[in-house]
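Note that one protein chain is taken out, while the other chains of the complex remain in position.
Here is chain A:
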C-alpha cells in the first residue's frame, strides 16, 4: 500500500466514459467489505462488539455471568466510588504521598461504571426495535380499518345512487 500526503483521485473514472450513452457498460460498485479492513494505516473490523474489560487490561469489579443485575451492580459501584473518594480525602490529610494508589482505584471504578453502561446499549437497541415494530403494527391495523370503512361507504353510496336512478 502506498501512502502520499495529497494522493491523486483514483483512476477508475476512465471506466465511466460512456455512462450517459449506455449505463450498463460501466462496472458495478464494489460489494460491501467483510471482515477486517485497513483504513489510514490501522485495522478496523466490521464486527462491532463492545470489547470486554479484560481486553483493555482493566480489572472487572462486578461479577461476570450470563445475566448481570445492572441496577444492583450500578448502585454497588456508586457506593464503592463514594467510599474511595472519602478514603482519598483521608489519605491526603494523613499520608499525602500515597495518593497514587487511591487515584488509580477511583479511575478503575469509573472505567467499570462506563463499561457497564455501554453494555446496556444492545439491550436498549433491542427494546427500541420492539417499540418500532409495535408502532408499525398499530399503524397498519389502523390503515386496514380505514380502507374497510371507505369501501363500505363507497358501496353504500353506489347503492343509494342505484336506488335514486331506478326510482326515476
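Here is the rule we use: contacts are C-beta pairs under 8 Å (C-beta built on N, C-alpha and C of every residue); 3 or more make two chains touch, one makes a residue touch a chain; residues count from 1.
Methods note: contacts and distances are computed from a predicted model.
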Which protein name, taken from UniProt, belongs to the chain you can't see among "Golgin subfamily A member 7", "CTD kinase subunit gamma", "Mediator of RNA polymerase II transcription subunit 21" or "Calvin cycle protein CP12-2, chloroplastic"? "Mediator of RNA polymerase II transcription subunit 21"
Using the document's definition of touch, tell me which of A:15, A:50 or A:133 contacts the absent chain. A:133
In the complete complex, the non-displayed chain touches which residues of chain A? 66-67, 70-71, 74-75, 78, 81-82, 85, 88-89, 92, 106, 110, 113-114, 117, 120-124, 126-127, 129-130, 133-134, 136-137, 140-141, 143-144, 147-148, 150-151, 154, 158
